[in-house]
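Missing here: one protein chain of the complex. Every other protein chain is in place.
This part shows chain A:
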Amino acid sequence: MKTGMLKISPGFEEIMPPEYRELVDNGPYGKDYGIGDLGSYKELLEEHPLCAGCGLALSLRLTLASLPMPEDTVIVGSTGCSALAFPQVALHNIHSLFGNQNAVASGLKRALKLRFPEKEKDVVVIAGDGATADIGLDMVMQSWLRREKITTIMLDNEAYANTGGQESGMSMQGAVLNMAPTGKKFPKLSLPEIAHTCGCAYVAAASPAKPKQLAKVVRRAILVAREIGPTYVQLYSPCPTNYKFNPKETVSLIKQREKDGLYQSKEYISQEAQAFLESIEVKK
């Protein structure tokens, strides 16, 4: 993003809606903010139409607050609940056809590299489990196999949540949903392991129940993708609407799942990525 894009033309300050003035005066662009600074600045996403207690909304908020360089980040989204929130996000973002997000992101990253060879531009795919693990799995895996320098973040709510509640490849075996009344017949896909096998330099599974860990893995994934190769982050983001739990219990449900051994945080780091992360994290 050109820094001038953050400057209002003379004489127009008064007519700009307050939201934009706040983003210019107190937004995260060009500043090294993290989740510890939440509440002290104008966030990239403040209003959205997602359901009360939506785990995905919480993951998205923390993810956006963890971007190392929001002013030079382009988000590529896909169809799903997250697509309802992206029109409100104050970042460059592209909505792709359902499942096509990693193909779009691959082309975008290459084009940005040609157009701005001296400038780092982070391309981050943020999509749901349907787009990532079912409909778009081909495009996702092919981008990893081609070693595209992009980050893929899956907001895993274990369902097609805004179309009435169908099971996805990421639903747990036995999960009962409105449109899967007899329960899912096969196990949850192990996408972190697939990503690792496909050559992702950095792979992590985290959840908004541990915000600091989520922030750390998102940041690591983006920095590794910038320097080394594809990275994958899976964020468990339960859906109170389709899984029919109290919206205020989203975080406690994640903790309970972890306690029961039904969800675990993970991290796979290639040797090259490990050396890179050690070099930058020691420096910091």
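Here is the rule we go by: a contact is a pair of C-beta atoms (placed from the backbone, for glycine too) under 8 Å apart; a residue touches a chain by one contact, two chains touch by 3 or more; residues count from 1.
Just so we're on the same page, contacts and distances are computed from a predicted model.
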"Phosphate transport system permease protein PstA", "Cation/H(+) antiporter", "CO dehydrogenase beta subunit/acetyl-CoA synthase epsilon subunit" or "Nucleoside-binding protein" - which is the UniProt name of the missing chain: "CO dehydrogenase beta subunit/acetyl-CoA synthase epsilon subunit"
Touch criterion as defined above, residue of A:M16, A:M141 or A:V251 at the omitted chain: A:M16
Residue among A:I8, A:I94, A:L137 or A:M172 that touches the chain left out of view: A:I8
Selected from A:G30, A:P87 or A:P187 as touching the chain missing from the view: A:P87
Where the unshown chain meets chain A, residue by residue: 2, 4-12, 15-17, 20, 47, 49, 87-90
